[in-house]
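Removed from the display is one protein chain of the complex; every other protein chain stays in position.
To keep things simple, chains are lettered A, B and C as they appear, and every chain counts its residues starting from 1.
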Amino acid sequence: MAVKISTLEERISVPAEGDNPLNTQEYFINMGPQHPATHGVLRLMLKLDGETVREVIPVLGYIHRGIEKIGEHQTYRQFVHLTDRCDYLSAMMNNWAVSLMVEKAMQTQLNDRIEYIRTIMAELERIQSHMLWWGVLGMDLGAFTPFLYGFRDREMITDIFEETIGCRLTMNYIQPGGLMDDIHPNFVKRVKDVIAYAKPKIDEYEELLSGNVIIQERLRNVGTITAEQATSLGVTGPVLRASGVALDLRRVAPYGAYGQVDFEVAVGSVGDCWDRYWVRVEEIRQSFRIIEQLIDNIPAGKTMLSKPAKKIILPEGSHYAQLETARGILGIYAVSDGKSENPVRIHMRSPNYHNVWSVDAMTRNARIGDLVANISSLDIVVPDIDR
Amino acid sequence: MNPAELTHTIVFYGLALVSIVAALLVVTVKRIFRAAVALATVLVCGAGFYILLDYDFIAGIQLLVYVGGIVILIVFAVMLTSSLEDTEIRPSKSRKALGIISSLGFLATALIAFQSTSFPLSAPTPEQPSDVALEIGRKLLGYGSDGYVLPFEIISLLLLSAVIGAIVVARNPLKKSSDLSGQSEQSDGSAT
Amino acid sequence: MTEKSPQDNKHPEKPAQQPSTPESSAPKPTPPPAPAKPEEQVEKPPQPPELTLKVCAAISECKPYSAASDCPTVEVIPENLVKVLTALRDNQDFAFSMLMDHTAVDRIEDGKFELVYRLYSLTTLSMLLVSTKIPRDKPIIPTVSHLWDIAEWQEREVYDLFGVLYDNHPDLRRVFLEDDWVGFPLRKDYKDDFMLTLDIDSLRE
Partner (left out) sequence: MLENLLTHSAFEILTLSDRAAQALAENPWEAAGYTLLALGGTGAFLSLLGMALIYVERKVAAHFQCRLGPMRVGWHGMLQSIADALKLLQKEDIIPEKADKLLFFLAPVFSIIATVLALIIIPMSPSLQVVDLNIGVIFISAVGGFGVLGILLAGWSSNNKWSLLGAMRAGAQFISYEISVTLSLLVITLLAGSLQLSEIVQSQQDGWWIWRGHIVGVVAFFVFIISSTAELNRPPFDLPEAESELTGGFHTEYSGLRFSFFFLAEFINMFIASALGATLFFGGWMPFHIGGFETFNSIMDLIPPGLWFAGKTAFIVFLMMWVRWTFPRLRVDQLMRLEWKFLLPVGFINLFAAATIVLTKLYFFPGQ
């Protein structure tokens, strides 16, 4: 068996032109790593035929920090602090995934207060993440105004986070065995204020963007992936649900307080950008609904297990836990030798890494403008792709 | 010579100089894109001459059709052609000889024509230029002895067939590529 | 499971695949007073989980995983990998239509790489881990990228970080590191010039 290892250079060498002199020349062009539409340092090699995109080759690694390697030299509690800077828009959900894995392995029982607060925080974060995405989608499609609207409303939620946690983006609040600290006394009131303020804003968003004929033209039947394609491509989260697969871990494998609340899972049917768009907008509404059900009933109790263990040593064997972040399923896979505080191997099943590859299937033979819409509708966060 | 005539003369020679230099550049410059720009300059100078002769309408049409249309199309075609930017055009010897012969022939024809035509020095004062446009319109669409509607229609037929031919030629490769890739080509009316 | 669409969504609602029963695939810490849904606790370490037994019964090439794992796990030898995974994907009883994750573990003490394939079924909502071990000095395994599209890139990641070679892979190429990078960083014996070694004495000087 001889395995052929290719390089990027070979990959992008343009084959000789065909015999038809009217055939235009295909050429490769770099989109990124510094490009306004790639949301960070994602680099795409585009094979273009004029305006038509023949192939998209994502080139990753510009923000690869070797978090999995670093994780092998850290305790689980330390590793939590690395995860929040992967998918920085789902920072707490990343923390939660590690905590979930540890708690599952240690068979820790948590009280309801912890679960409720975790759930509320995660949903707040989902809302702010989707709001940011909503604004950025507008900007990618050439409308700058939604960007500022999205940011304005997101600010109110980050203010709440700041009050309780002390920071606004890369938050470390959820820890194995509980929470870093109790919620701020103002927390409940402010969350209610935000719900009262932001819920009508969703309708305003719909008026500004969703009803716009150009947005409809730009999103409908653009970047369609069927349910079969989506499952085979391993996409998760809103992208998968937009294709008609109702896989939402909050519903099919409830964790936290999700088993106790009533909400609907938004599912699309066509799998185009428009479905991905409204699935997320609908998720904002459903997240508000979840928070509304929980916010008044946060039970009393401790926010940390009575005595946090000094050392967390997981039992020998492999452990896995997964949850639904704003972008899809985040899984934490850890292999422990049962002796050391450090994992033998820790691996993050990153939703963005799995989602980003579908951009090629979505964009073949579409225009550059569609490519931008597709990237935007995938809602990728590059540090989570590279880890 | 009164100041008005003086300005007139100065402007004329200025334009003439610029257009001769630019015309030489069109044929001598190696990079085809620069040649296109020089060509645009020549055409603009042509418009300038028309304005000096008070033929404002012709000048406007010259700018509209040649600079706004033809030069842009040439530039566009240059952009679409692949890798012309670096190739220096080095014609073969026989081609050079042919070129010299044909340009000499053209020069001779022009000189003979110049010699055999008597240029009336006291040209009749041009009509009110806005009426010129009116008159051109009348002639172009008029029939009878002084009308040009027949040639006008023939030219439009020719252009129509050229446009349809261009669309047919341009469509073929598109079809093939959309057959190869299962996804349907999005229809567009992009410039053909 | 409910779906909701805005009124102007022109597409008829027909989810292609829809999970029906909210069975717990990832057992979770259930809060003690949980009135909504009593969850069955999965706690039987010595006996392999039911799914493992079912898979092993249906596909003879599999055997239960020898080491400890918190999820149903089967073990196969590398030669049978493609066959087993194809069967698991196409068998209607299992229908593991999603390759949720694929990664490797460097078992340096055994001189092996353990490759794990995490399959997920959208019909039964169950998860299965397929594990196979290949020697560290000859890390070649057939690709499964023809079964699941995503496997192409998951395998590229494993190649990039572990140096596992995938036979018949359409585009085996580094994914995070540059093409001329030497070595495979997630191997336990990986060393390079930039790695931080904690030599405090030299730092003090």
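The definition used in the following text is that a contact is a pair of C-beta atoms (placed from the backbone, for glycine too) under 8 Å apart; a residue touches a chain by one contact, two chains touch by 3 or more.
Everything numeric in this text was worked out from a predicted model, so none of it was measured.
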> What are the shown chains in contact with the chain that isn't displayed?
Replying inline: A, B
>> Which candidate, A:Ser6, A:Asn212, A:Gln229 or A:Gln293, sits in contact with the chain we can't see?
In response: A:Asn212
> Hey, which of A:Ile120, A:Leu141 or A:Ile157 is the one touching the hidden chain?
Replying inline: A:Leu141
>> Need a quick check: the contact residues on chain B for the chain that isn't drawn.
In response: 2-4, 7, 31, 33-34, 37, 40, 56-57, 59-61, 63-64, 67-69, 71-73, 75-76, 78-80, 129-130, 133, 186-191
> Tell me, which residues in chain A touch the chain that this view leaves out?
Replying inline: 27, 29, 35-37, 50-51, 138-145, 148-149, 152, 208-209, 212, 214-215, 217-218, 367-372
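What we mean here is this: only the chains that are shown with their structure count from here on.
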>> Roughly how far is chain A from chain C, centre to centre by C-alpha average, rounded to an integer in Å?
In response: 20
> Among the residues of chain A, which ones contact at least 2 other chains?
Replying inline: none
> Which residues belonging to chain C are in contact with no fewer than two other chains?
Replying inline: none
> Any idea which chain A residues touch chain C in the complex?
Replying inline: 1, 3-9, 11, 60-61, 64, 66, 68-69, 100, 103-105, 107-112, 115, 206, 210, 220, 226-229, 231-234, 243-247, 249, 251-255, 257, 259-260, 264-270, 274-275, 278, 282, 315-322, 329, 331, 333, 335, 344-345, 347, 349, 353-354, 357, 361, 386
> Tell me, which parts of chain C touch chain A in their complex?
Replying inline: 1-6, 9-19, 22-37, 39, 67-71, 73, 97-101, 103, 105-106, 116, 118, 122, 125, 129, 140, 148-150, 152-154, 157, 161, 165-167, 169, 171-179, 185-186
